[in-house]
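Here is the structure we will look at, set down as structure tokens.
Excluded from the complex is one protein chain; the other protein chains are retained at their positions.
By letter and in written order, the chains are A and B; residue numbering begins at 1 in each of them.
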Amino acid sequence: MLLNKPHPLEVKVLTRRYEYPQKDAIGVDEYVAKEGYEALKKALDMTPDAIIDEVKKSSLRGRGGAGFPTGLKWSFVDRKSPKPKYIVVNADEGEPGTCKDRVILEHEGHRLIEGCLIAGRAIGSNRGWIYIRGEYRTQIEAMDRALAEAYARGYLGDNVMGSGWAFHLSTHTGAGSYECGEESALLESLEGKRGNPRLKPPFPATSGAFQCPTIVNNVETYSAVPDIILKGGEWYAALGTPKNGGTRLVCLSGHLVTPGVYEVPLGMPLMTIINELGGGVWKGRKLKAVIPGGSSSPVLRPEECDIPADYDSLAKAGSMLGSGATMVLDETTDMVKLMARIMKFYAHESCGWCIPCREGTAWLAKILARLDEGAGTKKDIDMVDELAQGMFGRTFCALGDAAAMPAMSFVKKFRGEFEAKIANAKVYMPAPQTQPLVVL
Amino acid sequence: MADPITLTINGRALQVPAGTLVIEAAKKHGIEIPAFCYYEGFTLQAACRMCLVEVEKMGKLQPACTLPAAEGMVVLTESPKVVDARKGMLEFLLTNHPLDCPVCDKGGECELQDMVFRYGAGESRFVEIKHHENEKQWSPAVYYDPARCILCYRCVRVCDEGLGVGALGLTYRGVHAEITPSHGDHLECDECGWCIDVCPVGALTSGTYRYKSRPWEMNYAGTICTHCSNGCKTTLSVRNGEVIRANNRDRSGINGEFLCVKGRFGFDFVHSDERLQTPLLRKDGKLEPVSWSEALAAVAAKFGEVKARGGKFGVIGSTRTTNEENYFLQKFARQGLGTANIDHHRSGDVVMLLDALKGKTDALAMVGDLYTTRAALVIGADLSQQHPLLAVQLRADYRHHQSSTFVVTPGEVREDQYAARSVRAKAGEELAAVETLREDLAKHESLVILFSDAIKGDAVRKLVAFGDSLGTAVKYVCLQDYSNSRGAMDMGLLPDLGPGYHAAPATGLNMDQMLAAKDLDVLWVVGANPLEDTALASEGAFVVVQDLFLTETAGRADVVLPAASAYEKTGTVTNVCGEVQRLKQGPKVMGVKSDLEIMGLLAKELGLSLGIWTPDKVFEEIRKTVHGYNVALPVIATGGAAQTTPVNGGVPVTVRPELIRSAGDTLFTSGTLGRYSKMLQGVMEAPGELYKR
Partner (left out) sequence: MTFSPELEAKFAKMVQQYPQGRQKGALIPMLLFAQDEVGAVTPDVIAEVARRLSVKPVEVEEVIGYYTMLTKEPRGKHHIQICTNVSCMVTGGEELFAHACKKLGIGNKQKTEDGQFSLEETECLGACSWAPAMLVNYDFHFVVTPEKLDQLIDNLKKTQ
């Protein structure tokens, strides 16, 4: 079981029941003994509007990456629709650097189940699915065990806790696709299709899973809900900063002394997270860069990192909090190589649906690989930026933007490294000539 | 219709109905917004991003193909940002697209070429190695070159949404993404080739056409398909007198761009090695090639001799020859030879329908009605297999107008996929099954009933009575087999009825009776194969056959006269819905003559005066004399379809349901003709199964 030593600066809400070392998953008995399913009991006596209001008050925002206010999202569902309403959990966790949902799935599935139940109650749903990436077979099995326990105890089923309300929940395995983390692509995948994103509008709240009103939220988002209902939205909101309520899981990776998954309040200074929780840059080296919210978030230079880590502050700094994946890079990091690797990833994961993303990521990956090998030109560096701009905002879904943003930021902030690669090239590469297509 | 709204595109205030897509709004007012994936009538993709436009108050560029026009919306389609985005998309597209335009089939009619010419950059910044995948053969008809594919998904949509076949999909992802055929490495489908036609680039190519020609090296002849009765317009691409392609990209005609495998690939019988190109005369028991004059003289001599002694003629006409030929044939028989023994292979009881309708000419449906009707009832026919255009029309009506289709068939049919109700009924029990649909049918304000030869004789009268009792506007289509089955009836190739369903002066033998008559002196068969599975009872009969091939009937003939196919002549044909359309000559085949010319020459040889025998003159006579055929000439002359209403009141009818026998052709068979198409024989789906799909 993967848990790092708790850190005194952590604020434990989601992880409050975890012990160190945590040998087995928190079973239903232990969960119930420690206030488990109390929030559900409370929610069953609340009106749907009251539940949504409480979530709104908590200023909980989507922890999957986009940071959309959760209560608002839930309120978009037309509860009067004659169609069934569905709850979908996005546990595709594919954004490079992100490894927090697995901790919840593996350790405390009941928290997620309880969150789903409350969400289901809030929108009048009777069915949900937990879409878990295929590689997480261990986590799927852990979740299946938790689900079986919940069914056995009557927390799930045709008569949830004797309330007469039915709610069913099951896991659904993915099979290897980053794009399925995009909510509409995930829904396509849930329906047994390729993970190509859908045209929006309609948004899932209107037409989601199986063309019915659906809310799609991240594992962590749902998991925050039980405590919000139990202790009140205001209590939760107060843990963070205005409009950035509560705590979040931060996944620290890269060149750190103590990388790991920690729970911190929204707004904890980024440098505190890196230096205190992460134990600072490893091997006594200097910090070169931080990727604050998964590989698609624009990179920050050390001097840009003295900011609170919340959605709004990072947006102001030109980056994003994203999925909470903070990658720390030391002074020895080859930024060109890193960027080339990031683009290779996006080229591999582009679903191929739209032209700019399909062709743009592949082209950029080739140029960046060439630059990395020292076979580029200064013109290539400009071209990386130009092509990324040509993709940005013009693709069908956000994957194009996710690929373009790091490319633009790397070139802007580490241009010197790109130029040095060319200058120090061992291989001489003549400047590529543009080829006229049409002789005018 | 929704209230109109006003939006501004490029400074012009335009009024369009609310909800109109910006790309359509622009198009209606002559403003072009380029697109690859947007294809009228099919689902929206927003994949190619070519139609991105700038919209005031919206940060990002917006795809015009999915953006509904809204009141006060201000759109720019030629702003620097938009122009830059388009240029960028084309540059992206060309990164992996091979620039093999000089050897590409699509060169000259490629949408990508045109787009780059108009909107693209003059040079590319791409210097990397292109991603390449080799070309694949999916079927004898369809080849796929993934490298050229720009993934606009048109092919996927026409196959799935247009036809209900759904044989194409998308596989792999990113730059490796490509179209996949139904069975991984090969295609099992209708082989209609619609996918090839809609492909904007040279990714999907046709087995019959690939690497044969440049589009500007060919002549084009817009004519009517000679296979089934639906009457699709097909544009033949002719190079050096040879047809090498058939399609209908200009969407002229009742079928738009739709063609089935027969229309698109089944033209190859024209240039079959087995085509007869010289007349044959039986000498010493063997058919020997002779000159036209010798053959015609032999026929004339025999006809003259038998006529003079009052002998017995039998005349069997064709379901594929033109109206002019059919009209002339019955005139030749009745006036020239003095016989009433004339018939053809009947495949639908049109006679009975026209009689039952008692002059209600507005109860005859046109092909277009199938796209607008609120409901349709299909009785006894596997529509997708036997009447592909009608099936596509009904499916489009459902897709676009949520119409209801009801099916009464003995087995499963493709229409079941979207049918409001499907009822399985054994042969003979159809009407009872139809009765169970009464309430459902009566709910709809318009209904088209299509019935096969399962409903004939009195059953037709009962069906019309049922239709009358519904209290809703009902139209009918009596399904028949071949391209001019309807015309053969209309022109009076019937022993008891003359042209326009008027009583013939005398009633003669029907086809079965002719073949069974032991004392028949002459059997004259024009473009038919009655002896395919029946022996001629009269052993001494002199048999004259006009045909393209040495069929079973021609094999029994004493004189065989090589005839031109529908693609090699002009004239008119009438489709299953009674719509008249004009044939245009495409290819030329050495040695053959049109049936009209053959008959004209025979008349001359016999010294008969049956009028001038050019198609135009005969059609003029038809327009003047055949009831309901006084159609507007400009419509026909410009390649349009004009509906005929060949009856006004009851028909003096003899009920002979046993003579109505559909040949039960599938998508991949076409009577005798289909046997000589290598393409129809060569696809693995041939001959196809009725009531199974």
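As a working rule, a contact is a pair of C-beta atoms (placed from the backbone, for glycine too) under 8 Å apart; a residue touches a chain by one contact, two chains touch by 3 or more.
Note that the coordinates shown come from a computational prediction; the quantities given were computed from them, not determined experimentally.
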item	value
Touching residue (missing chain; options B:Lys28, B:His183 or B:Arg249)	B:His183
Selected from A:Glu54, A:Glu93 or A:Glu276 as touching the chain missing from the view	A:Glu93
Contact residue for the chain not shown (choose from A:Thr15, A:Asn218, A:Thr241 or A:Thr333)	A:Thr333
Residue of A:Arg17, A:Lys56, A:His107 or A:Arg133 in touch with the missing chain, whole complex considered	A:Arg133
Options A:Phe167, A:Phe345 or A:Phe418, residue touching the unrepresented chain	A:Phe345
Residue numbers in subunit A that touch the chain omitted from display	2, 4, 84, 93-99, 101-102, 127, 129, 133-138, 168, 170, 172-178, 189-195, 210, 212, 251-255, 259-261, 291, 295, 325, 327, 329, 333, 337-338, 341-342, 345, 348-349, 351
Contact footprint on subunit B, counting only the chain that is left out	166-173, 180-184
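As a convention for this text, only the chains that are shown with their structure count from here on.
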item	value
Centre distance in Å when subunit A and subunit B are each reduced to the mean of their C-alpha atoms	54
Complex contact set, residues of subunit B against subunit A	44-50, 52, 59-61, 66, 84-85, 88-89, 91-96, 99, 116-117, 120-129, 131, 150-151, 170, 172-177
Subunit B-facing residues of subunit A, complex	177, 179, 194, 196, 199, 347-356, 358-363, 366-367, 370, 383, 390, 393-396, 432-438, 440
